[in-house]
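Following this message is one structure expressed as structure tokens.
For this depiction, one protein chain was excluded, whereas all remaining protein chains were kept in their positions.
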Amino acid sequence: MVRAAALAQVGKGRGIGDGMELLSSLILIFISAALINNFVLHYFVGICPFLGVSRRVDTAFGMGLAVIFVITIASFLSWTFTYFILRPEAPIPVWVWRVVGGSPETTVDLSVLSYIMYIFVIASSVQFVEMYVRKFFQPLYDSFGVFLPLITTNCAILFACLEIMKHLQDPTRLWGLGEALTLAIGGGVGFTIAISLMAGIRAELDLCDVPRSLKGAGIALIVAGIMAMAFMGFTGVDRGVERAITALVGG
Amino acid sequence: MQDQPTALERFINGILPENPVYRQLLGMCPTLAVTGGMKPAITMAGATAFVLILANIIISLIRGLLKPHLRILVFTLTIATFVTIVDRFLAAYLYEMSKELGPYVPLIIVNCLIISRVEICASKQSVGVAVADGVGMSLGFALALASIATVREILGSGTWFGLQVLGEGWPAWGIMVLPPGAFLTLGLLLGGAEWYGQRRSRRLVRAGG
Partner (left out) sequence: MTAMDEQGKRISYIGQAWLVILLALCFGAALALVHTTLGPRIAENKRNETYSVIPVLVPGADRDMTEELIVQSRSGRDVRVYKAFTTEGKHKGWVIPAQGQGFADRIELLIGQDVDLTTITGMYVLAQKETPGLGDYIKGEDFRDRFRGKPADRPLVVVKTDPREENEIQALTGATISSESVTDTINSAIDNLREVLLAHDSSGAGARK
């Protein structure tokens, strides 16, 4: 039969021993999320705002910044809740279970509540950002209109939370808050790059002779396909960066 | 409310006239992500159908109790619960497919299609109509996913549902299975649907005038 050995040693199981290794890991995560595995052009999340984005680059850029803001807050909260409460054998539920006298043999696992938790975290983050923007950047808030609350349904944010959850499952390879935030910000930056580019292209497209059936979403998707091809050119960049960093550190 | 569509109308609407992907442009994320092959596409369509139909039923049953400012909360809670159930179900009984679909099953929660159907139909009409709406929209969604997946899988791997369809000599258009292929296929098919729709309406106008 199968026996699992004592996980007592896993207490310090983050496994990132070296500071430089962490930095290299963060840089790779950032580049991967922003360019190589761009959230919009590779993972297909955040398509709705991407297709419906305005023709003005500055509005698109502002939307991108709002998304970066929301995604960072949401990911911070997601990581915290997942690390301490939602992952299998998380510290707080285990402690509570022991306090109420539960048997130490049962596995304590609240991960089934993860998705519900994430969507509420995201809705709250959007509310928070909305209040903040309305108070301090009134004109910006007015120009956003209905788009700000719609960020709640932006797949990109939930996707970031899900990726973070994925990396909090194996006790021997847990992501710290640093990695989680880097992924979130990198993803947000990638999203901003993609929609800013798209807005600029669409501004030009309006002056072109697009076939009637392709006007609107059709041509936007074809342009997105070409952009996706262009971004595929970034493949392998992270490997090169990894090698460069390793050589630099001499390890 | 006599001017609200009947169950039959809701059902037929969802398949082509108000097709979620081709007409309403909703649920783009899974449409692009899982249509690399027929198997993941149909699995995703099934999962979405499960969530849509059950959420419609529940919301329709409690529609009299919904308060205006809390209803989005209720919708979200219901949808998230059913998505969790279907996700767990897939992980238990179709583990390989669950891994292939990955994060896109939980992303059904933010699929605008479900929230919009719940808001437009289920929260206002009886259970029968809501079910018809759910089934119709699900069929439309499945149709859309299947059409894109067929193009991408046949051109990209020469297979359909995993069975070899094109001869061994066919140089698989790898790009079709990759992200650019998804965008291009959807864009062109959307253009095609749009062109067909415009031709029909022009013909109808000509016939009428």
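Letters A and B name the chains as they come in the text, with residue numbers starting at 1 for each one.
In this section, a contact is a pair of C-beta atoms (placed from the backbone, for glycine too) under 8 Å apart; a residue touches a chain by one contact, two chains touch by 3 or more.
For clarity, every value in this text was computed on a predicted model and none was experimentally measured.
*Asks:* For the chain left out of this view, which of A:98, A:212 or A:239 touches it?
*Replies:* Of these options, the touching residue for the absent chain is A:239.
*Asks:* For the chain left out of this view, which of A:28, A:77, A:90 or A:151 touches it?
*Replies:* Selected residue, touching the omitted chain: A:28.
*Asks:* Of the listed residues A:112, A:131 or A:248, which contacts the missing chain in the full complex?
*Replies:* With A:112, A:131 or A:248 as choices, the missing chain is touched by A:112.
*Asks:* Among B:42, B:66 or B:165, which residue is in contact with the omitted chain in the full complex?
*Replies:* Missing-chain contact among the listed residues: B:66.
*Asks:* Give me the chain A residues in contact with the hidden chain, please.
*Replies:* Spelled out for chain A, the touching residues are 1-7, 9-10, 12-13, 15-18, 21, 28, 32, 36-37, 109, 112-113, 116, 170-173, 235-236, 238-239, 242.
*Asks:* What chain B residues would touch the chain not displayed?
*Replies:* Residues of chain B in contact with the hidden chain: 62, 65-67, 70, 73-74, 77-78, 81, 84-85, 88-89, 91-93, 95, 156-157, 172, 174, 177-178.
Assume only the chains that are shown with their structure count from here on.
*Asks:* Which residues of chain B touch chain A in the complex?
*Replies:* 25, 28-29, 32-33, 76-77, 80-81, 83-84, 87-88, 103, 106-107, 109-110, 112, 115, 175, 178-184, 186-188, 190-192, 194-195, 198
*Asks:* Which bits of chain A are touching chain B when the two form their complex?
*Replies:* Within the complex, chain A touches chain B at residues 41-48, 51, 112-116, 119-120, 123, 152-155, 158-159, 162-163, 166, 211-214, 217-222, 224-226, 228-229, 232.
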